[in-house]
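A single protein chain has been omitted from the complex, and every remaining protein chain is retained in its original position.
Order as written gives the chain letters A and B; numbering starts at 1 within each chain.
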Amino acid sequence: MRDYIYNFWQGLYTILIGMKVTFKHLFVPAVTIQYPSVKPQMPERERNRLYVNMDDCIGCDQCARACPVNCIEIETVKSIPGEDLGTTSNGKKKALWVTTFNIDFAKCCYCQLCVFPCPTECIYMTDVYEFSEFKREDLVFDFVTLLPAERIQKKKNFEEMQAKKEAEKIAAAKKAAAQANKPPEPKQDKPDNKEENI
Amino acid sequence: MMYDWLYNLTGSEILAMFIVSLLPLFVFILPFALFAVLMERKVSAHMQDRLGPMRTGYHGILQTIADIIKLLQKEDLVPTATDKILFNLAPLLAFIGSYAAFAAIPFSGFFIGTKIDLGIIFIVGVTGLVVAGILMAGWASNNKYSLLGAMRAAAQIISYEIPTLLIILTIIMLTGTLSLYDLSEMQTAYFWNWLILGGPAVGLQKILLIPFMIMGCLIIYTSTLAEVNRTPFDIPEAESELVSGYHTEYSGMKFAMFFLAEYANMFAVSAIVAIMFFGGYQSPFGYLGNTLGWTWLVPIEQFFWFTSKGLFFVFVQMWLRWTLPRFRVDQLMAFCWKYLIPFSFVILLLVGLIALM
Partner (left out) sequence: MNIYDIIFYLFAAVTLLSAFFVVTTRNIVRAAFFLLFTFFGVAGIYVLLGADFVAIVQLIVYVGGILILLIFGVMITNKITQVDIKTGTIHTLPAAIGVGLFTGVIGAVILNTEWFEIKTDIPVSTLSTLGRMLINEYVLVFELLGILLLVALIGAASMARK
């Protein structure tokens, strides 16, 4: 009988204690962040969308090779001797035109492995995390600063230079051959020469 | 009285009756449900250090209106395997049951559906319709969870009706009336005339009654809480066990009916506690209208006091909901049969003795 009354009292008393706790919490300020209008404080070293500072990129392809999911696609073209590409912020001379630098954020797993190998520290994580798109293709970001026409131009320049070099090489070889034994002339070079003139 | 006034105004018995019978719904239950749903969400949010709805209107005050509009627009889905007639009838029955209770509740001395002498017993009786509605919904849904929820609800409501009725019997014995209007009128003037403080009697009897009245108030509050299926007694709905109990299969307006019935019931039981122990519509400090000589102000003040008392108990229901975890079924039954019923019997007997003194 004593236990019975005690149980009853205990139940009532503990309920009152619980109610006191919840009543106190009624006046504790809410921890909710009103998301789109108030942004949450992101931690330091957060890992969100990548950014490539193309002024510093030397097109070394190390980030693409480090990527575990192959989401970075880089194509480079060598510059022709006369061009000056400038230097990176830590003093390295740039020698390659970067004509393609695509990062597919649909594939990216935000592992940050591409950031460490970069010799010029030009690829890094930003604090942008709201970049959802309606199409998957729209998640492929192109970081190249060159205009499309310029990219074609650079490729063509390089090809022309290459062709010129080739022609010079062939010419030099021809000369050497002519000097060594004059009569036979290689006929298959002619179409090449024609193409170069176009 | 409202009816006589409307009868003089409209000149038609039928019209006056219709208006009087529809008034609680449109003046009180619908706005109350809108407000209570928002209050529930806000109270629960702030008790858990959240904010609750914030987007619709200032601090989300239009949230329930938006919800109602959404529910109204919804397609009226009736699953194929249900018992169509009963499925469509059940929400109506549940709502009729809880709405009929408002006929006997005195909102103020002026605004009361009917002054019937059987007030409390009438409310207890029509609440039986809610049980039938719940059972009907559970059966007609043709769904295991719904049926389980309905059975639990019925068992729970039937069990908890016993302590409720015993405490009501105690009050009847003490006051000699069943009419909620008379009960409110009895506890007039100041708050020490409320039944929780021994009622209008004076002397030793009053002091002796106080502990029993407090116990009785606690018991009837607990058991009516169980009758309206709210946490900690929400095993008929039990989201984590039974999806959502008897209204699992309902959507749209029929679901809204159940919802409305639940909230109307919440207020009805709070009102019963307020009328029986806290003076009903009576002000605790006398009326401003009487002091100033404006008699028209008194009913408005009474309405204010009644709604604020009712809302306070609704708030306590919400408060308890976010404080206590759910009972297990066996604990629920043990609590009713082993604790509440013996205690209410003891109160009944001892209050009878004190009243005889």
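Methods note: contacts are C-beta pairs under 8 Å (C-beta built on N, C-alpha and C of every residue); 3 or more make two chains touch, one makes a residue touch a chain.
Quick caveat: nothing in here was measured; it's all calculated off a predicted structure.
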- Task: From the touch rule at the top of the page, work out which displayed chains the omitted chain touches.
- Result: B
- Message: For the chain left out of this view, which of B:6, B:94, B:135 or B:228 touches it?
- Response: B:135
- Query: Per the definition of touch given earlier, which of B:45, B:105, B:147 or B:276 contacts the omitted chain?
  - Reply: B:147
- Per the touch definition above, residue among B:13, B:49 or B:239 touching the missing chain: B:13
- Note on the structure: In the full complex, subunit B touches the hidden chain through residues 13-14, 17, 83, 85-86, 89, 116-118, 121-122, 124-129, 131-132, 135-136, 139, 147, 151, 154-155, 158, 161, 178
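We adopt the following convention: only the chains that are shown with their structure count from here on.
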- Item | Between subunit A and subunit B, centroid-to-centroid distance (C-alpha), Å | 63
- Contacting residues of subunit B [partner subunit A, same complex]: 43, 45-51, 54, 218, 319-320, 322-324, 339, 343
- Query: Residues of subunit A touching subunit B in their complex?
  - Reply: 7-8, 11-12, 15, 18-19, 21-23, 25-32, 34
